[in-house]
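Read the structure below first, then the notes.
One protein chain omitted, others in place.
Right, chain A next:
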Amino acid sequence: MGLATAKQKKPFNFKHTIFNLLGKLLIFTIVVIAVYPVFWLLMSSLKAPGEFSASPMYALPEGFYFQNYVEAWNTGNMGTYFKNSIIATFPALLFIILIGAASAFAIEKMQWKMKKVILLLFISGIMVPIPIVLLPIFTMYFHTGLLNNLFGLILVYIAFGLPLTIFLFTSYFKAVPNELIESAVMDGASIYRIFFSIGLPMILNAVVTVALVQFFFVWNDLIFAMTFVSDSDLRTIQTGLMSFAGQYGQRAWGPTFASISMAVLPTLFLYLFLNRAVMKGMTSGAVKG
């Protein structure tokens, strides 16, 4: 009996080893494909001007040539673009979360007739292709002085952040027990008090998740920024990077790689520390819809 199993096991083991090696190789290849381009980008951003023509592109940099970053920041205006992106992103996030949560709270926890219709209306916004709204918003902004104005950008970011946010928040509010709200009402708390000190804290995890998702959408936006802002002093990182690469991309490879890296680094760090929440948040829109 023992002999028989030993005999059977030997050829199986050999096959198993080959299979195992091939599997390891496959996984290694997948990781290289996923990660290497970005690694290559970061390495290239540290190369001195002569290195691009003197040594092959896959070679590691000979030293840390941080001058590329200095040049991209100053000559390439990446400093200004960063400031503009921050000014546009964070107020938009704050309002998306605040008014999104307030609407979701009213829809899910309060008693009124039209709430199903209103929820459906908001959710239908998720599917809308952005090109269809560009011209009318451009016309409105033209007449109200909101073109070339970061406030105009903030408003469209809020409008387009709301559908998914309200959709996700209502599903989280559903999990908050009604008894909790009702007992607070019995205790005489006002509805505003209930929203701020029971509603919001109960979905705090969801707030973090949604804020992360919306951060990536707003921070990475190109289509709104390139349509509503043409003034070079008001460009965000994405439109700034486009114009930088258009101007210097062919000649100054080092600073170009440095400016691409600068656009990538904030999202990279955020992902490094909060990857679980990011993965959960980014996929929740597709999973629940």
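Keep in mind that, in the parts below, a residue touches a chain if its C-beta (ideal position, glycine included) is under 8 Å from a C-beta of that chain, and two chains touch if they have at least 3 such contacts; residues count from 1.
The working rule: contacts and distances are computed from a predicted model.
Looking at the choices "Raffinose/stachyose/melibiose transport system permease protein", "Imidazole glycerol phosphate synthase subunit HisF", "Cell division topological specificity factor" or "Septum site-determining protein MinD", the name in the UniProt record of the chain not drawn here is "Raffinose/stachyose/melibiose transport system permease protein". Checked against the full complex, the candidates A:137, A:150 or A:168 give a single residue touching the omitted chain, namely A:137.
Where chain A meets the missing chain, the touching residues are 23, 26-27, 30-31, 33-35, 37-38, 40-41, 44, 52-53, 56-58, 95, 99-100, 102-103, 105-107, 109-112, 118, 121-122, 125, 127-140, 142, 155-156, 158-160, 162-163, 166, 181-182, 185-186, 190-192, 195, 216, 219-220, 222-223, 226-227, 237-238, 241-242, 245, 249-251, 253, 256-257, 260, 263-264, 267-268, 270-271, 275, 278-279, 282-283, 285-287, 289.
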